[in-house]
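Excluded from the complex is one protein chain; the other protein chains are retained at their positions.
Take a look at chain A:
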Amino acid sequence: MHRNLGTEFIHVMQKRTVVRILLIFTLVLNVANLFAKEPQKGDDGGKVNTKSEIDAYIEHHLQDSHDFTLWSDGETGSHVGFPLPVILLDNGLKVFSSSRFHHGETIAEVDGNYYKLYHGKIYKTDAEGTINYDEDHHPTNAKPLDFSITKNVVTMIFVGVLMLLLFGGLARSYKKGALPTGFGRVLEPLVIYVRDEIAIPNIGYEKHRKFMGFLLTVFFFIWILNLLGMTPLGVNVTGNIAITVCLALFTYFITQFSANKEYWKHIFWMPGVPVIMKIVLMPIEILGTLTKPFALLIRLFANITAGHVVIMSLIALIIMADNLYVMTPISLLLTIFISVIELLVAFLQAFIFTMLSALFIGLAVQDHEHH
């Protein structure tokens, strides 16, 4: 088990180093471009072609959105996509279509309340849509609780339905015969892989069955979402902190609720050490249970976000370039290269998340042998 964690750690470190080097590389190129070209802001409509505009565009892409925008034309200001329902909890439930924001350009008036979409968040404003700022340039307007069906929620529902169809189909195919047919032949080895390479080595054969549902669901959920993040749909679900927090919390609660007596004993009253050490170790161990899922959520979030930033920066090189004929092939090659790595990362992060979840669960349920 320690060996597994060790090799996994090394893999992650190697991969991180690669990502880091590439990030630095991209940054250097970006900075070079910044000096090469004078930023000309505001005189060419909504076109995205300056350094700061690209930064804003990337940041915007990384964030959740209240519309499902497939692409937008900056010059004419038209967006192609479809609006999504906005659900606000502000003195009662307010449900309306996000089309009423017109991509943040207008103020939506619902039941006498005015709402404005500002940097991806909905603020309550007056009829003119005034946003007040504090000294750090953060808006001070009231933020109603936002339960909107956003782009990420739609994507997750889509992935959920997809998984139900795929794996429900696989389950049904077993009724016809012992061997799966069609796409099930691709899915079955993956299910077996999760069971034999992730669940059983970490949790043990006797106890793995109970946690298979969670591990399989999380593995495929993260993986499919990661892969969708690489499509031009432009969704970035697993690079969203709320998503990874939720996933990590699931692992945390499952670990804590399935933990056996031995596990709690090791946390609150570490056997085999002096009493003073027991008291000192207690808060450290309690904190330790929290740092494990925290590592999970940060790892997934940071890896996926970094991948998106790198790919979008490399694509942006084309726009920033002085010489399109030189820069386009370089940018394309680099983007393809990083995309291939990201394909691997998409799997790797799903694998690592599931693997570490299985490891934490395994640590909590295993019978300790006293050495």
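One rule holds in what follows: contacts are C-beta pairs under 8 Å (C-beta built on N, C-alpha and C of every residue); 3 or more make two chains touch, one makes a residue touch a chain; residues count from 1.
Just so it is clear, contacts and distances are computed from a predicted model.
Between the listed names "Aspartyl/glutamyl-tRNA(Asn/Gln) amidotransferase subunit B", "ATP synthase subunit b", "Transketolase family protein" or "Cytochrome C oxidase subunit III", the UniProt record for the complex's undisplayed chain reads "ATP synthase subunit b". Of the candidate positions A:153, A:230, A:281 or A:327, contact with the unshown chain belongs to A:153. Check A:228, A:247 or A:304 against the missing chain and you find that the one touching it is A:247. Of the candidate positions A:217, A:256, A:339 or A:366, contact with the unshown chain belongs to A:217. Although one chain is not displayed, chain A still touches it through residues 63-64, 87, 145-150, 152-153, 156-157, 160, 163-164, 167-168, 170-172, 174-175, 178, 188, 191-192, 195, 209, 212-214, 216-217, 221, 240-243, 245-247, 249-250.
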